[in-house]
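Okay, so here's the structure we're looking at.
Of the protein chains in this complex, one is absent; all others appear in place.
First chain written, first letter: the chains are A, B and C, and each begins at residue 1.
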Amino acid sequence: MTGPTILDRPERRLDGDEKTTGAAKYTADLEVPGALQAAFVRSPYPHARIVSVDTARARSLAGVRAVLTGADVRGQRLGRRLQDWPVLCWDRVLFVGDRVAAVAADTREIADDAVRLISVEYEELSPLLDMDEALRPDAPVLHPDGASYRFLEGRGERPAVPHPNHQGHVLETHGDVDAAFARAARTFEHEFATPRIHQAALEPRAAVVWVEGDRVRVVSTNKAPFNLRDQMAATLGLSKDRIVVDNGTIGGDFGGKGLSTDEFVLYHLAKATGRPVRVVTRYADELTTTNPRHASRIRLRTGVDADGRIVAHESHALFDGGAYAAGKPTARLLVEGGVETLEGYRVPAARHEAATVYTNQVPGGHMRAPGQPQNVFASESHLDLIARELGITPLELRRRNVARPGDPTTTGEPWHGPDLAALLDRAALDIDADRPRPGGRGIGFALGVRHVGRGSTTISLRLGRDGTIEARTGVGDQGGGQHTLIQRIVAATLGVDPVTVRVRRLSTEGPQDPGIGGSRVTPVHGGAALAAAQALKEKLGGRSVAEAAKALGTGEEIVVSAKFDATASDHGACAHAIEVAVDVDTGAVRVLAAVVAVDVGQVINPVGLRGQLEGGFVYGLGMALFEDLALEDGRVRAANLGDYKLPTIADVPPLRIVHLSDGHGVGPYGARSAGELVNPGVPAAVANAVQDACGSRVHTLPITAERVWNALPAPTRRPSGPVRS
Amino acid sequence: MTQHRIRFTLNGAAVDLTVPAERLLVDLLRDDLGKTGTKDGCSVGVCGLCTVQVDGAPMSACLLLATQIDGAAIRTVEGLASPLQEAFISEGGFQCGICTSGQLMAADALLRVKPKATDAEIRDWQMGNLCRCTGYYGIERAIFKARDER
Amino acid sequence: MRLEHRVTVDAPNATVWAVLMDLPVAARCVPGTRDIALDGDGVRGTLDVRVGPVKLALAGTVVVVSRDEAAGTARLRADAADQRIGGAVRAFVDLVVTGDAPTELAIASDVAILGRIGELGQPLIARQADKVLAGFAECLRRTVAAR
Partner (left out) sequence: MRPFDYVEPETLEEALEILAADPDDTVVMAGGTSLVILLKQDLIRPARVLGLRRIAELRAISATDEGLVLGALATHGMLARSPAVRAHAAALASTFAAVATVRIREQATLGGNLAHADPAQDPPVTLLALDGAAVARSRFGERRIPLDTLFTDLFETSLEPGELLLRVELPRLPVAARATYQKFLPATRDDYATVSVAAAVATDARGACTHARIALGGAATVPLRAREAERSLMGRRFDDAAIREAAALAAAATDPIDDLRGSASYKRAMVGVWTERALREVA
């Protein structure tokens, strides 16, 4: 399906004026008269028993209005699905940064002083700092009462796990894997690792909570307010309709703002003081105590026939879930994108084992395409290594194995989605893959495949006498252009100028909404916008919007509402081609050029889409080259943005994005999701290019100069360089 | 502990007030003067969210004591009227918008002193303003456009 | 983090051992210590450390966790907290005394930084801890020599 011409014109974002004048109000910008400031006492130990907490000195400090400890909230745990994270710890702390007490005071300085006056006596316990240790048969069990934890309702049940320190575990098989391996001409096995990395939305989390009559009012940076409401209701033992969650403008999410941890204790502080209580997370706490992308270790084994065609595949993936599984909203408590390795390829028989593991590290959570970047780094690096061993080019190996319509994929499901071979060919063409390159330069490829999200929401439209339409939705706009997407679908469907369509976000007092995430908004909210616009069109019965508006009396409006359930299965896809230069004396990698060939179906927001794809590329580039939330003894070493390095404008290479669309997306007008499509493939493409350039194979992200230098094959190293010790 | 009378201009208007020694410029702007367009991000001068112009030069409001701007001319996004703003909208120079005020104040400072800044100079100048959304391409296009259309 | 030091002392093994096990004497050998006093089986006191402009006053205790005079090995545990910045340092120190005139002392320390002191940065703290231990080793050599 081809969309209306309105969609071909660049959009002017609904939030453009307020964001370029400073008028947009983010949660930390809200004026809340009489608000107290909260601060928390955090554990310095990765694992310890709380012996005692002495708050007397803090309570007597002038300006302190409330002090709470774990004892005050004993038994209350929070989480998106499994509620295993204590609102405040009462018996044990499980990671450096776990909260033991909370203070509300007149100013942030007083709150900070009070925190220092609270003395906590701990008895140190030996910490489980790595996954292998945690999975030893005799390892201490980090959540001995885990069976009693609340598991929030939704699709799916809490998984059974083989070890009590598993958060989630899965073994999926299709085909006779062992027989298929037995038939393979050659079998290859490799292991890869990725570190924790942080979403690093530049707006730190913030929240304000107050009690108003029998209502609990929450303003939060959480990107899924209904989910936060439901979590709070479950944890705090309140009925859902007593809690109202609202947002300010959200300053970036990238998955991290799906988990909120402060709002729960802020409620208790607000109740104790009768005043609004707010907190704006210090960036150091943001980096060290919120839910980063899981570190992973992934082992892959693949059998190929004499022609290099994949006949059998298996994967073993471990994800370090840290102290709590609370950050994962999925029923299996996995980072689901990490389970099915070799996505996008024809895999006649496969076995995938994946697990998330409890350790005494900072808890893991969701981040832009959860699990996928780890998976794709392993899968696409593995393919390159296989190609080299087989003596064929990595591109040729991919061409032979890429899934075509109807081919069995790694899940056993037949492939339906974009033409992957065409994407690869186009990326190869645009990077000029056949051109000989001088020493120290190389190119690398990777494929990216991302499902299109599903779910249900309601959007209503109100046509007023002035001819304008207000669309009401429960979804926020964290920067992805969600509201402009709704505006343009409505305008396109009704054939009106987009400027006549406004979008208003409702709090949780409006109809249920799943929030932002899971590549959901384009099919789900876009679909609902389309359905609502079609419903309005029908109601107008052949009249134009302008005619219908003129016929309205004072105060009259035409209201329609559409609930839409997006159920169809679909994928967006992209092929990466990246050219690098490696300085072989130092190992330093410079990305010279990048091409991303994408199929995201019909474009709704051309400017916004470009931004999602370009931004996704750089997001992946950061993971490839720089980002590493390294821990030492359970403590995050890079606790500020001076040490946790994000790409800057001077670090990004020339990037060409090529659109190839079959126009068959399942979203409105044939659209597909784009936000989580591009970032997962970048690290593998860079790693593959680095090996092509200099022979260094880096199995562990990020691809630092030092790692590349250490992995240089002997002949590449200069024969008579300076002293290297 | 000590209180200090400071006089400066904010977006052209004279301001005369008394602040405690430890007041940061970012807090003065946001909390005392209600100018919340200037954001507080990393709090260590790296991210650029709090970029304001001090006598025309871009600086981190999170690293300046209010006493240090006595006598200076301060410009924040609330006082900005520049073709950069429309260019950021049309070219995709922002998504979530949290870095946008800082990006704009930095870019405006450059184009005021160097209307024909080269692409490389623009990249070097904006290097201190992080953006996690756009990958910077839209920001580049916006600044180049505002420069070229001058 | 793990820090290792070795010092060779031109003195009898027994003398070196005796000085090490005389905790007040050994503790005073750590540069920057003050107010050293016996406290049960161990000692208490304060260690002043400067990390550039940041001044820490680490108040705490050192106790002997285990000792085996025949093998020449001992394990000490040090716990100290800074009240002002908020944070603590904990170290297990393994001492191995071998040889005899010259006697070699190997000091292996497992140091953990807890709380806000860690914000100074691990590398920086490792360097300071390293310096303190090097100073200790040097003082020990002098002290033993003087006996």
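The rule is short, and it goes like this: a residue touches a chain if its C-beta (ideal position, glycine included) is under 8 Å from a C-beta of that chain, and two chains touch if they have at least 3 such contacts.
Just so you know, these numbers come straight off a predicted model, no measurement behind them.
A.B. asks: Name every shown chain in contact with the chain that has been left out of the document.
C.D. replies: Listed by label, the shown chains it touches are A, B, C.
A.B. asks: Which one, B:Leu10, B:Leu29, B:Met59 or B:Cys131, makes contact with the chain that was left out?
C.D. replies: Checking the options B:Leu10, B:Leu29, B:Met59 or B:Cys131, the one contacting the hidden chain is B:Met59.
A.B. asks: Among A:Ile392, A:Ala630 or A:Val658, choose the residue that contacts the chain missing from this document, as touch is defined above.
C.D. replies: A:Ala630
A.B. asks: Which listed residue, A:Leu125, A:Ala588 or A:Val658, touches the chain dropped from view?
C.D. replies: Of the listed residues, the one touching the omitted chain is A:Ala588.
A.B. asks: List the subunit C residues touching the unshown chain?
C.D. replies: The missing chain touches subunit C at positions 50-55, 84-85, 116, 119-124, 126-128, 131.
A.B. asks: Which parts of subunit B face the unshown chain closely enough to count as touching?
C.D. replies: So the residues of subunit B touching the missing chain come out as 1-2, 4, 20-24, 43-46, 48, 51, 54, 57-60, 62-65, 67-68, 106, 124-125, 127-128.
A.B. asks: In the complete complex, the non-displayed chain touches which residues of subunit A?
C.D. replies: 109, 112, 585-589, 625-626, 628, 630, 637-638, 642-643, 645-648, 650-651, 704-706, 709-710, 720-725
The rule is short, and it goes like this: only the chains that are shown with their structure count from here on.
A.B. asks: Centroid from C-alpha atoms only, then distance subunit B to subunit C, rounded to Å. What do you get?
C.D. replies: Going by mean C-alpha positions, subunit B sits 49 Å from subunit C.
A.B. asks: Provide the C-alpha centroid distance between subunit A and subunit B, rounded to the nearest whole angstrom.
C.D. replies: 29
A.B. asks: On a C-alpha centroid basis, what's the spacing between subunit A and subunit C, in Å?
C.D. replies: 46
A.B. asks: Quick check: in the complex, which residue numbers of subunit A touch subunit B?
C.D. replies: Touch residues, subunit A against subunit B: 10, 12-13, 15-26, 28-29, 31, 200-204, 249-254, 280, 282-283, 478-481, 607-608, 610-612, 614-619, 640-642, 646-650, 652, 655.
A.B. asks: What residues of subunit B sit close enough to touch subunit A in their complex?
C.D. replies: That would be residues 30, 34-44, 46-47, 49, 76-78, 80, 84-86, 88-92, 94-101, 104, 123-124, 126-140 of subunit B.
A.B. asks: Quick check on the complex: what are the subunit A residues that touch subunit C?
C.D. replies: 44-45, 116, 284, 632-633, 635, 637, 639, 643
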